[in-house]
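Moving on, here comes subunit A:
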Amino acid sequence: MLFTFINSLTLGMAVFLVAAGLTLIFGIMRILNFAHGAFFMLGAYLTSTLIGDMPGSIWVLIGASMLSGLVVGVLGLVVQHFVLSKLEDVDEHFMLIATYAVMLLCVGAIKMTWGLEFHSVDPPPGLDLGVVIFGTFVPSFSLFIIGAGVAVFLVLDHVIHCSWSGKLAVAIARDGWMSNLMGVNGPLGVRMVVGASFALAGLAGGLLLPNQTLSPALGDTFLLMAFITIVIGGLGNIRGAFIAAIILAVIDGLNILFLPGFPGVLIYVGMVTCLLLWPNGILGESRL
Partner candidate 1 sequence: MSIIELDRITKSYGPIEVLHGIDARVDEGEVFAIIGPNGAGKTTLFKVMTGESLANAGTVRFDGQDVTRMPPHLRIRAGMGRTFQVARVFNPLTALDNVVTAIEARKRAQGRTDHAWWAIRPSAPTRDEAMGLLEGVTLAGKAKMQAADLSHGDRKRLELAVTLAGRPRVLMMDEPTAGMSPVDREQVSHLIRRVMKPETEGGLSAPGQKLTVIMTEHDMSVIFGLASRIMVMNQGKRIALGPVEDIRNDPHVREVYLGKEDQHEELDA
Partner candidate 2 sequence: MSSSLAERDSRRKPALTRPGINNTLIALATLTLLAMPFLTNSGLLYLVGTTLVLGVYSVGWNLLFSWAGLASFGSGGLFAIGAYVSAAAIRAGYDQFFLLIVLAGAGAGALVAMLVGLVALRRTTGIFFAILTLSLSELLRHTLMHTRSLGSEDGLSNITRPVLSLGVVEIDLTSGPTYYWFICVSAAVILGLCWWLTHGPFGRRLLAVRHDIERAGFIGIDVHRSRLAALVISGAVAGCAGAIYAPWAQIVTPELSGMVRSTQPILFTLLGGLQSFWGPMIGAFVFMVIEYATRTLVGIQEIITGAILLAVILAFRAGIAGSWNALIDRLTERRADK
């Protein structure tokens, strides 16, 4: 039972890692980024190329993930410059479809570069075993993911709510016109946040790489779960996304315990219920 919940919590935190960037870009640009899953995948493929089948140590994995995150973040700036910034005043549906097109481009590039075969990567030494907690075996890689999720949350939360650049971003998200008036460089702020959002996608891809089967369909699964997370949490709300990820984990755990024949079904039931009960998410919509 504890084992089940640790597993589910790992899934929840993995999803949160993807959702964090997604909710960030929604907060600042009001777009639901379909391409996020594809860039997440790109991060995973880049990392796998950097470290091969077997990462030398935890630090190699983290370092390679960060490097991939950086590359993906730069790509995000390219996307922002050539696509997103051109579509700021049009109907939200166009924006949605534009990100879908970017996703197709990215997936196509991945297929061309890495092919269709499945790759898999082992956890680095030190994370490939497990520890025993309260008499239950827990894979240490799960603990690593949970730790990474919590760490990313704490860093983001701190940056957004306490630091100067976070407050700047919040100001832009609240009122672009007003922040321009006050001499804050709006477009620069937007670029910062968009870059950070994509970088987070790449970072998440790298960190979650071990134990995944890497295939071009990987992005979709995570993207959908991340959508659900940020919608339940309240779009653009990072704390909401964190709480929603934990709720998802609990629901998934219950699913495995009580409905083992239908894995993954309860999450959607929970999501639909949440949406209908709190149409704006449990913590409410937030512009960052």
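As a working rule, a residue touches a chain if its C-beta (ideal position, glycine included) is under 8 Å from a C-beta of that chain, and two chains touch if they have at least 3 such contacts; residues count from 1.
How were these picked? Simply put, all candidates are chains of the complex that A comes from, given by their letters.
Values in this document were obtained by computation on a predicted structure and should not be read as measured data.
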Options 1 or 2 - which one, within this complex, touches subunit A: 2
List of subunit A residues in touch with candidate 2 within their complex: 32, 83, 86-87, 90, 92-94, 96-98, 100-113, 115-116, 220, 224, 227-228, 231, 235, 261-265, 268-269, 271-272, 275-276, 279
